[in-house]
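Worksheet: the structure to be examined is printed underneath.
For this view, one protein chain was removed and the others were kept in their places.
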Amino acid sequence: MLIQEQSRPGRAATAQAPQHMADLSDLPSGLRRRKRAALPEVSELQAVRHYTRLSQKNFSIDTQFYPLGSCTMKYNPRACNSLASLPGFLARHPAAPASHSQGIMACLHELQDILKIVTGMHAVSLAPAAGAQGELAGVMMIRAYHDARGDHERLEILVPDAAHGTNPASAIMAGFEVREIPTGNNGDVDIAALRDAVGPRTAGIMLTNPSTVGVFDRNIQAIAETVHEAGGLLYYDGANLNAILGKVRPGDMGFDVIHMNLHKTFSTPHGGGGPGAGPVGVSKRLEPFLPVPLVVKDGQQYRWQVEPDRPESIGRMTAFGGNMGILLRAYIYARMLGADGMRRVSEYATLNANYLMARLQEAGFTAAYPERRASHEFIITLKPEAKAFGTNAMDFAKRLLDYGFHAPTTYFPLLVPECLLIEPTESEAKEDLDGFVEAMIKTRAEAEQAPETLKQAPHSLPVRRLDDVRAARHLDVAWKADETGEDAA
Amino acid sequence: MPFIPHTDADVAEMLDAIGAGNIDELFDEIPPALRAGGLDGIPSGLTEMEVSRLMQGRARADGQPLCFIGAGAYEHHIPAAVWQITTRGEFYSAYTPYQAEASQGTLQVVYEFQSMMTALTGLDVSNASLYDGASALAEAILMAVRANRKSNSKRVLLPRNLHPAYRRTIRGLVGNQGIELVEVPFDSTTGQTPVARFDAAAAGGDFAAAVIAQPNFFGALEDVDAITDWAHARNTLVIGVVNPVALAVLSPPGDWGETGADIACGEGQPLGMPLASGGPYLGFLTCKQGYVRQIPGRIAGKTLDAEGKVGYTLTLQAREQHIRRSKATSNICTNQGLLVTAATIHMAILGAEGLERVAASCHANTRRLGELLCEIPGVEPVFDGPIFHEQALRLPSASTEVLGKLAEQDILGGFDLGGDYPELAPAILICATELRTEEEMLAFRDQLAAILSNA
Partner (left out) sequence: MSNMPAELKFTKSHEWVNDNGDGTYTVGITDHAQEALGDLVFVELPEVGAKLAAEDGCAVVESVKAASDIYAPIAGEVTAVNDALDGAPETINSDPYGDGWIFKLSAGSGAADGLLDADAYQAVVDDEG
């Protein structure tokens, strides 16, 4: 039942609002609201109980193994939340003067430095509010760089076909055209196709490495050389940074600009869809174009650098400079890890992925790239199972939910049919990985013996399989006050 | 090892299963020349005890000054239940609800949020949120240009009394798509942007959309009905940038003029989000039904499961980047899920009457503060139009120095208007939310009077 459906006229959580209705008579009557908005009228307990119960209908890292490929669902240390929520941080107004901001600016300045070192880039801005916004900032800087050189014909961004959908969408938002580059059979970018594609119109290439198929592109140096020789820049999508943290640095691979997903690699919460944080790092030649604000240190004092300090900046990504609370959580996490801890992130994430891939292969599942090392994630294709039993990857995914495992990423990347993209992360114990393998084996046995069990899964969740075709055809995206009850089926 | 559970025995068994001698071998596909991994300069790890000490010191350094700044971010009371529930692990550490059956909690919250935002703004459809108010306006502008089939223009009218940081953000975000933002000057006596100003700025030209800020950056209230009708008469869509708390008492965008604004957007921070230095907040965006396929970002919809039971799922995903790629309505992937959860619980607890009381108190407190400060010789209102919960005041001496001296007394006395509006200097923008008491306002007045008398 919706909270709106629990509403009763005249009920309220009166402890939470001012005791008296202050005078509003001086507001022009023509500008006043004529009818109260249909917000719920419930008691505080009703609200607390309702939302507590709703929370219990979610899978989460705190309650389940969540091997969602490309999403890096690792443990979100609780200290990061508590310490980022200290009163001095929570109460600070974004326009507070530097005199009342030295504490947070010290954290942000150090975070800029840590991210610079760990990515091998020349400078970092923390401004973008999420990965996709970091991408947008990145391609905007590529555009600003070419424009500043009078190189106005470079309007094409190359994107591998396996890339996240945000890559082409971000390039379009920055005013570029997108050209797709195919992936070779071994998972690496097709270098011959790349050589054919680059030219005087090439603004840059957007790459994820390790790529979305879960392998490290061994030709990265040749790719960098090819694109640079053609006058283009290299953009690193940091979605898979967890795989190489402390091992290889995008700056050393030749990348000119990178965004990081702090909600992945630096373990800030996913929150059911956000917030994220998508800092960008750049090589020296792109430094003037970084989005504002940046934190700089003059002597012992920290201060913001904003538009007037950085005339070539691509500008501001949000009104108040970014998701500060998330940046603080990432900073706390980075300080708890330290240099050794960061190296261990990629080591154990890679160990877990390769172990899980080996165990699943041993159990008879088909790895999409069996001759390759897994990075921090890998792909299983369920095409043989689909052919033999008529069950698809989504059926497997839904049945895994019944076994208490969040499903891996399904149907991405699109170039591997019936794929499961599996990313265990470093924070899962061997027993949890083994349990997942057992569930996969059981699910396949069911696919063989009783495929309907999969096709009708899940069976034990708050709802059975949902009809998303109906949701789109009979669009109902908001409760309306005059609704009388449930829709007729 | 922090946050890594492996024992030595685990590692040995796992390597054995892989057929590798050591962990380093797992990285053997990476060209050796690249295997630097230099982390010089990154300090050693800290325990939770140690990092707590560090962060407590840093948080203390920022103090807890008395805040009279609004300017787009407002300090309101947040019921204790809001963040206690929001930070439950099941909300806090869940992913985007792509596996709907395992995400009914998040999805129902989003559906309830969408319902509350459409109710507040008086429009039909809401998305599941965007990054913040400014980026939401950028998306609203892109959306209006796509959606306006009666106009081929890519020009948009933007009032100069819209939040300056919003105007700067939008320029960057939409500038690369050939959209031209035409600024509309405000009336220097009222602080408002009347229809005549829009008409003059439009100069008979074709515009895809006009933006109306209600209240505007100066806290002043616009004649939204007249502007909306003016825009619609010339096939220009109307985007209302609104404060959700103000909507408890002000006419919602869906009621503006004859047929209502087409799109509403704004900053959701006043709905249960702490100031937190500027983020994370949430941007909201609602629109009329006809534009539903042009809306950017996630949307939750109601549907039925295989047994006919009601459930919720993400819908209309074919608009989004993970399906539509280069032809998506936006590159956005995130919605501010955790903040949506907080806002939804906040609105459920306060209800429409609670929000109205909050809005009324903010309005009354700001008026009271304005009166108190204007008792000081040389302090006067910059504008004479009606306000909601902010007011621009002219000072008798340089505002930067005055605000600096107030800050030394732990009073953040307002937002300095001189930087963005040099013609108004020396002037500040003040705000007193429902949290400010008479004593605090008197303390502000007394300090300001003392500083000005010594100036």
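Just so it is clear, A and B label the chains in written order, and each chain counts residues from 1 on its own.
Simple rule for what comes next: contacts are C-beta pairs under 8 Å (C-beta built on N, C-alpha and C of every residue); 3 or more make two chains touch, one makes a residue touch a chain.
All values reported here derive from a predicted model rather than from experimental measurement.
Listed residues A:224, A:306 or A:472: the one in touch with the omitted chain is A:472.
Which of B:53, B:150 or B:293 touches the hidden chain is settled by the complete complex: it is B:293. Seen across the whole complex, the unshown chain contacts subunit A at 411, 468-469, 471-473. In the full complex, the hidden chain is touched by subunit B at residues 293, 315, 317-319, 323-324, 327.
FYI, only the chains that are shown with their structure count from here on.
If you average the CA atoms of subunit A and of subunit B, the two centres end up 20 Å from each other.
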